[in-house]
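Removed from the display is one protein chain of the complex; every other protein chain stays in position.
Moving on, here comes subunit A:
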Amino acid sequence: MVASSSPDSAGAPSQGAPARPPLPGGRFAANGSIVGQLVKIALLSLFTAFGVWAVLPLYVAGNWWGIGLVVAVVGLVYYVYLSKRTVPAKYLVPGVVFLLAFQIIPVLYTMSTSVTNLSDGHRGDKDRAIAAIEAFSVTRDPDSPEYVLTVATTGDPDTGELVFLLTDSEGNAYAGTDEGLSELGGADVDQAGKVTDAFGYTLLSPAEVNARSDELQEFAVPTRDGAGIRSSGLSSAFEGSAIRVYDEACDCVTDTETGEVYTADNDRGAFYNEDGQRLAQGWQVNVGLDNFARFLLNPTFASSFFGILLWNITFAVAVTGLVFVVGLAVAMTLHVPRMRGKTFYRILVILPYAMSSLAMYLLWRDMFNTDFGLFNRMLGLQVDWLGDVWTARAAVILTNVWLGYPYMFLVATGALQAIPRELGQAAQIDGAGPWQAFRHVTLPLLMVAMTPILIATFAFNFNNFNAVWLITRGGPFSPDNPTAGGTDLLITYTYRLAFSEATAQYGYAAALSVMIFLIVSVISIVSLSRSKALKEVDR
């Protein structure tokens, strides 16, 4: 310690900041230790390296907005960590960057998607839809150019986007995607014209091509206006002219074989003929609040939606209520001063909480199996537990009670220990029975601590995807409504809409997400305003 000139400074820390004595550590002291400085420099250089890594692909793709964004973020980070006035920001920036990029932007994106018709047949813009329609309708002419076809992908062999690697009769190689044809440089081509290796592409083996033959059927490479390349078999392709031709003058597509005219409906993003039939390839348009209106007003969808909502609330209330009752009952049972084997019981009773819930859901599902399940075999029954709506619902609730009550037990034990025993004894001296003492003395005190937990448990179970998906996948389904199952929660219903194999309806799914958000927010805001959580903000 550097000696201080004023004798009383050691014992009087109340002099305030200006009187701070000089600090040890020389000129580094003001900026922290040398180690701290080195760590800071290292982290900043690492971050700069990330920035450079992020900019390169953007530069190649010519995405100047993206580059601007990266530069801005890097600049902000430098400003925050080199300035001395942004101390709170130094602690907030790392988390906030992730929060913005992977939570807030997706939320905003969800909201903007919810007012579009984005779905499997409506992905790109109108030009892309027209190119796809024309390319898909090409037929072979007598003089059609032929290509040797090698099917490849830019991603995973099972799921990545298909790419046609084509070699013409002169041996030139091209790569064709659903956006068009481009020359392929530096590819190895064998004698037969098959591409054997191409940089940046994964070639599919015959078995892999076979597995995706359905997709292959629907794949076409648009070339010039009114022409496209389609496969004929697994190793050859032809360039033909389109039967369906777009005419800008009438904004319509004419089928030259049948003479049918499909007129563009720019509100719905697809071409429709006079009978109201549409071409499969459409484009993305803004549909306003139509997605929301469908769930609320269209009789079929509204009955699914409100039916699911009702069961969703019932499920969350039932699970929350039951885990609370069971957990509290177990905690009360063990809440006596002298009981043997307490620790032993405790360990057994919280065991479900320490098991992996994901695996346990699947285990319970298999215990309910009709043919092989433990329950039917032990009870000698042939009940299709998960095939009937009500037994399936009971099964889902039972499983969640099993997984959820240990948590309530732990919380209730903690809360019970905070309540002085004397209170209950005093009530008994005053003539109250055990039940009365519990009902009027213990329970109200307990609820002070338990209410926020109950709200959180309710909110958690309201969106408990695993709880339903892993046991029933939302089923059982009635034959007249194959999209909404008996145990579906809103979140599992959303997931099926978005990622089902038939059609991916992103717009509807996003609208549903926004509605779930609204429902949960209303419930949470009402309950939060009654709890004291918000008061802590001002502490």
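Assume a contact is a pair of C-beta atoms (placed from the backbone, for glycine too) under 8 Å apart; a residue touches a chain by one contact, two chains touch by 3 or more; residues count from 1.
The criterion applied here is as follows: contacts and distances are computed from a predicted model.
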- Item | Among "Spore maturation protein", "Peptidase M75 superfamily protein", "Sugar ABC transporter permease" or "Dihydroorotate dehydrogenase", the UniProt name of the subunit that does not appear here | "Sugar ABC transporter permease"
- Query: Looking at A:355, A:381, A:423 or A:443, which residue reaches the missing chain?
  - Reply: A:355
- From the listed residues A:310, A:339 or A:443, report the one that touches the chain absent from this view. A:339
- Message: I'm checking contacts with the chain that's been left out. Which of A:47, A:78, A:402 or A:438 qualifies?
- Response: A:402
- Could you tell me which of A:61, A:82, A:250 or A:280 touches the chain that is not displayed? A:61
- Message: Applying the definition given at the start, please give the residues of subunit A touching the unseen chain.
- Response: 13, 20, 23-25, 29, 31-33, 36, 54, 57-58, 61, 63, 66, 87-88, 91-92, 94-96, 98-99, 101-107, 109-110, 113, 118, 154-156, 158-159, 326, 329-330, 333-334, 336, 338-341, 345, 348-360, 362-364, 366-367, 369, 371-374, 377-378, 402, 406-407, 410-411, 413-415, 418, 449-450, 452-453, 456, 459, 463, 465-466, 469-470, 491, 494-495, 498-499, 506, 509-510, 513, 516-517, 520-521, 524, 528, 531-534, 536-539
